[in-house]
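What you see is the complex with one protein chain gone and the rest in place.
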Amino acid sequence: MAETVSFFFFAAITIGCALLALLHRNVVNSAFSLLGTLLGLAGFYVMLGADFLAMTQVLIYAGGILVLIIFGLMLTQPDTNERRMGRILAAVAVVGTGALAFWEKIGVATWNAVEVAELGEPGGTVREIGLEFLRRDSWLLPFEFASIVLLAGLVGSVYIARRRFREEEL
Amino acid sequence: MGLSAYLTVGALLFLIGLVMVAARRNLIYVLMGLELILNAANLNLVAFNRFRPGGMEGHLDGQIGAIFVIILAAAEAAIALAIVLNVHSLFETIRPDDIDAMKD
Partner (left out) sequence: MLALALQHGAEAAGHAAVAGASAAEVFGPSTAAWLLAVPLLPLAAWVLQVCFGRFLPRQGDWLPTGALAAAAVIAIWHFVKVLSVGDPDFALAEAIDLPRWKFFFSDPGLTEGLAGFTAGILYDNVSAAILAMVALVSFLIHLFSTGYMQGDSRYNLFFSNLALFSFAMLALVISDNLLFFFVFWEIMGLCSYLLIGHLAADKEKPKMSAAWASMKAFMTTRIGDICLFIGMMMMFQAFGTLSFSELYQAVESHVAGNGGEWSPWLTGAGVMMFLGAVGKSAQFPLHVWLPDAMEGPTPVSAMIHAATMVSAGVYLTARLYLMLSPTAQLIVAIVGGFTAIFAATIGITQYDIKKVLAWSTISQLGYMICAIGAGGVAAGLFHLLTHAFFKACLFLGSGSVIHGCHHEQDMRQMGGLRKKMPLTYLSMLVSTLAISGVPLFAGYYSKDTIIAKTLERSMAEGSLVWSLPFYLLVAAAAITAFYMFRLIFMTFHGKPRAHCSEHAHESPWNMTLPLLVLGAFAVLGGKVWLLDPLHAVSGGQEPWFLRLVHDPHQFVDHAGAHHAHVTAMSASLAAAAAGILFACLFYLWKRLDPARVAAAFGGVYRLVYDKYRFDELYLATAVRGTMILSAFAAWVDKTFVDGVVNNVGRVMRGLGDASAATDLHVVDGAVNFVGEATVAAGQTVRRFQTGRIQQYAYFTFAGAVVLAAVVLFRVI
């Protein structure tokens, strides 16, 4: 029961905030609504036994990426009102139709829906994930590659965003 | 709650993200939409991992995949925002409709 309640609670937060982010005319408000979506997802992760992932979600998405986005907003001074409801509705119509065309198929996917209750209480995953990452026959190589990707992203973003002088400034 | 409930939430998030990418006329929105799409995928991954027949004990590949998605999303966000800043300084706008220098 408690689980059902919390599921719908988080689902409401996640979907509601996402819709708000989609529809709000002020882009700053949209960004903050996105925060709600991300936190709601973190709640889902906890429910699904992924405690480490939930933590990562809060730290990186809510803490890092969102701050980046807000920084981007501050530096680019976008139009605060550019919402075109007609356009959004048209998009919803197109996308929704495309999606609904497959709903039948997806809805009856052959996956055996197992209740969470039947699966038993999950234990902590932090230690296990750490071991998985550092075991040679497991995820060590992708893990190292990920650090290289992050380094490349770091250097690349600094390079792209560096200040260029226009000719008249020189 | 079963797997399909989580998958439904994921699908809805995906659709909202997709509409956001396609319909809003601001590059920042496009980025936010992309984040939503990635998060929808993450939710699916974690849910599948949880409802794995035989239990998730010792099998965390779904969660690890999600972690990699987060890593890549972080790198993507950094670079994409750098590009947005650059675009802004070049075209003095971040409306995707106005940036059509690639047309010819």
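So that you can tell them apart, the chains are marked A and B in the order they are listed, and the count of residues begins at 1 in each.
The rule is simple: a residue touches a chain if its C-beta (ideal position, glycine included) is under 8 Å from a C-beta of that chain, and two chains touch if they have at least 3 such contacts.
All figures in this text were calculated on a predicted structure; none of them were measured in a lab.
The chain not shown here is touched by just one of A:Ala31, A:Val95, A:Ile129 or A:Ala161, and that residue is A:Val95. Summary of contacts with the chain left out: across B:Ala5, B:Ala22 or B:Leu72, the touching residue is B:Ala22. Although one chain is hidden here, its contacts on chain B can still be listed: residues 18, 21-23, 30, 96-97, 99-104. Looking at chain A, the residues touching the absent chain are 94-95, 98, 101-102, 105.
Criterion: only the chains that are shown with their structure count from here on.
Chain centres here are Cα averages; for chain A and chain B they lie 6 Å apart. The part of chain B that touches chain A in the complex is made up of residues 1-7, 9, 11-13, 15-20, 22-29, 31-32, 35-36, 39, 42-43, 46-47, 49-51, 53, 55-58, 60, 63-64, 66-68, 70-79, 81-86, 88-89, 94-95.
Taken in their complex, chain A has these residues touching chain B: 3-4, 7, 11, 14-15, 18-19, 21-22, 27, 30-31, 34, 37-38, 41, 44-45, 48-50, 52-53, 56-57, 60-61, 64-65, 68-69, 71-73, 75-76, 78-79, 82-84, 87-88, 90-92, 95-96, 99, 106-107, 109, 111-116, 119-120, 122-123, 125, 128-129, 132-133, 139, 142, 146, 149-150, 152-154, 156-158, 160-161, 164.
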